[in-house]
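Mind having a look at this structure? Questions to follow.
All protein chains but one are shown at their positions in the complex.
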Amino acid sequence: MSLVRDMMTIAAVSAGAFFFLAGTVGLLRFPDTLTRLHALTKADNLGLGLVVLGLLPQAGGLRDGLKLVSIWLLGLLAGATVSQLIARTAHHGSTR
Amino acid sequence: MSGVTVFGLCAAAAVGLGFYGLITNPQPLRKIIAFNLLGSGVFLLFGVVGRRGAVAGTGNDPVPQALVITGVVVAFSATALAIALLLRLFQTTGSTKLSNRTSPGDGSDPAGG
Partner (left out) sequence: MSVATAFEIVLAAVVLGLGTWTIVVRETFSATVGFVAYGLLVALIWVRLDAVDVALTEAAIGGGLGGVLLLGAAARLWDADLMAMEAPGEVARASAAALSVLTAAALAGAVLLLPDPAPTLAPAAVANAWATSLSNPVTNVLMAFRAMDTMLEKVVLLLAIIGVWSLAPDSAWGGRPGPRHQADPRGVLAFLARLLPPVGIVVGIYILWTGADHPGGAFQGGAIVASMWLLAIMAGLADTPPVSRRSVRFILAAGPGLFLVVGLAGLLFGAAFLSYPPAQAKPLILGIEVAMTLTIAATLGLLLAGAPERSAEP
């Protein structure tokens, strides 16, 4: 049983790390702010979600699992609002 | 070469980097950033010493940890005071030059108003 849990953790965390890598490649290769934000938010939210999903089997109990999920939700909230703010500033800057 | 020694060398390098930045960068805000880098290197050195003293069931000696927590807060308040001074300098003289070649009463407010 613990082998299954460990395999799931390794698979999910590796997938999450791959998405973080994809987001970073997008950040470095895309031409302007809006496309870079697109790459970052898609990849990082999915990447963080997969990492949290992979860590859930290792959590100590229901409370620790809920804490992990709330970390993911707070990360989503922060990423969404900050990317909106950056995008609006970039958009205003380019159309002024 | 254990992980703790690696972090100790990293801390020493951070101190050197912060020192160099503090001396060579002419802008005061960059000096403040370099000073914070220097401080974080010193704190990491404390952490390395504490990690090596981890016995009796703790992961890290609690006394250096307490000192570093105090240090981080004090360093932040010193940075805040330094930045308030810098912003006031910018308000009164219009530039952040630290050189004392501008004569007093140079079109800036004399009484702090």
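A few comments on the model shown:
Labels A and B are assigned to the chains in the order they are written; within every chain, residues are numbered from 1.
Criterion: contacts are C-beta pairs under 8 Å (C-beta built on N, C-alpha and C of every residue); 3 or more make two chains touch, one makes a residue touch a chain.
What you are looking at is a predicted structure, and each value in this text was computed from that prediction instead of being measured.
Within chain A, the residues in touch with the undisplayed chain are 74, 77, 81, 84-85, 88.
What chain B contributes to its contact with the hidden chain is residues 1-21, 23-27, 29-30, 32-34, 36-37, 40, 43-45, 47-63, 65-70, 72-81, 83-88, 90-91, 95-97, 109, 111-113.
As a convention for this text, only the chains that are shown with their structure count from here on.
Separating the CA-averaged centres of chain A and chain B is a span of 32 Å.
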